[in-house]
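Here it is, the structure in full.
Certain chains of the assembly are absent from this excerpt, and the rest are unmoved.
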Amino acid sequence: MKMIMAVIRPERFEKVMEELEREGFIALTASEVKGRGEQKGIKLQFRGGTMEVDLLDKVKIEIVAEDEEVERVIEIITSSARTGKIGDGKIFVIPVEMSVRIRKGKMSA
Amino acid sequence: MGVESGDTAWLLISTAMVLLMTPGVGLFYGGMVRKKNAVSTISLSFLALAIVSVQWVLVGYSLAFGSDVNGIIGNLDFVGLSEIGLEELGTIPHLVFVAFQLTFAAITLAILVSGVAERVKLSSFIVLGLLWTTLVYDPLAHWVWGGGWLAELGALDFAGGTVVHISSGFSALAIAFLIGKRRGYGEHSMEPHNIPMTLIGTALLWFGWFGFNAGSALSANGLAANALIVTNTAASAGAIAWLFASWYHGKPSSLGMVSGAIAGLVAITPAAGFVDPLASLAIGAVAGVICYSAMLFRINRGWDESLDAWAVHGIGGLWGAIATGIFAKESVGGYSGLIYGNVNQFVAQIIAAGSAVIYALVMTLIIAKVVDLLFGLRVSEEEEYVGLDISQHGEKAYA
């Protein structure tokens, strides 16, 4: 199992959720985060000078999926979250050793 | 006729109440925008208040209420208010009338923010606001209340259905077309970020509207009492009507309920001194349904008149102007409407409302176009993306 952790634009969150659902990836956990990308935020023109906005609102999605599903999940997120502009975000894949459904108390490795 | 302390007390407090409506509009709107534009949206209301206040004292009052020049505009006798002093006007000090009317001018500009919310450049809004209040509001106020040509025509507008609501609502529509949709409008949801804030705004508006309408009697008397109770009744009927209309189509949202209340308040505004409580029930209920439909229409068309000043104030004001011509009852305010057989009044109302619609649309398009060419009305794409709070004010609403 892997955890797919994606940091995306808030305004794309809805679309990502829909696309994931359509392909059967329903379960996920989401949270509001702030992020700074390698581009160091956004440069705003400001009275001759410029101003940098460091931290921008992002949504972090965590999805735990079977190893063989990972690639598909990444594809779905990538295609539905992309705008092609700076700030589209990143996806990281982290190993998960075990998963327990609290309701059933059942473990799966 | 000397100054009457009771009437003066009522006008002083009415002025304060209407003043409170301007930040009230700010909160009403502010709750409906995205978090990143909350400070901007509320601030534009305060800014409208500040710039109109200064403009009004310097020239606005004189343009609107100075001696009539050809039915079009007031003269410059009252520039700087310096000639007014402590003299009276009827049973109240002249200066309290100036202040009372000032609060109307201020809120009208604040309503307009709906059309440019979440994308307007702060500096351009200031220029636009000054031009708009001078070239649209002041002449309209003069036409209807200052002895201008619509007053001559016999059109009734007790507290500003035409001057305040039609003018701001249709101007918001005009400017929304000119500035263009918010980026992403229609593609992803733009949920209201703080509904309780909108409800607080509604509370202040409902409260202040008693000063708006009952204060327009310019006296603490039976007419003011009538205006107050019909105002409350129309607000309630509007809230219930919109609630049920939207319930029929889906969930009865709280935003629908309070939008209906505002719609009822808008519609009763021109009629408050002319109709009785039962008529106000009808006026308010119909306003709730009509304005709700106008909102659906706007959304279906994909128009981004973002906070529905057009649907609620524009269409609500239009309906109110016409309703005044229908329901006016002689025993209340001295005039009869259509249901009492007076077609003339009905026609006068339609002419006045129609003229205001056209004047507001045309003049606003011209002003907005000029400002856009000179300074650019809209922020850059990146500024819009990070939000106006950071890009225009260097602030975040919530830490």
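Note that the chains are named A and B in the order they appear, and that numbering of residues resets to 1 at the start of each chain.
Throughout what follows, a residue touches a chain if its C-beta (ideal position, glycine included) is under 8 Å from a C-beta of that chain, and two chains touch if they have at least 3 such contacts.
This is a predicted model, so every value here is computed, not measured.
Peer 1: Would you give the formula describing how many of each protein chain the whole complex in this file includes?
Peer 2: So, if we count every copy in the file rather than just the ones shown, we get A x3, B x3.
Simple rule for what comes next: only the chains that are shown with their structure count from here on.
Peer 1: With chain centres taken as the means of their Cα atoms, state the distance from subunit A to subunit B in Å.
Peer 2: Those two chain centres are 43 Å apart.
Peer 1: For subunit B, which residues count as touching subunit A in their complex?
Peer 2: The contact residues of subunit B facing subunit A are 35-36, 184, 187-189, 380, 382-383, 385-386, 390-391, 394.
Peer 1: Which of the residues in subunit A end up touching subunit B in this complex?
Peer 2: 11-12, 14-15, 42-45, 51, 53, 56-57, 87
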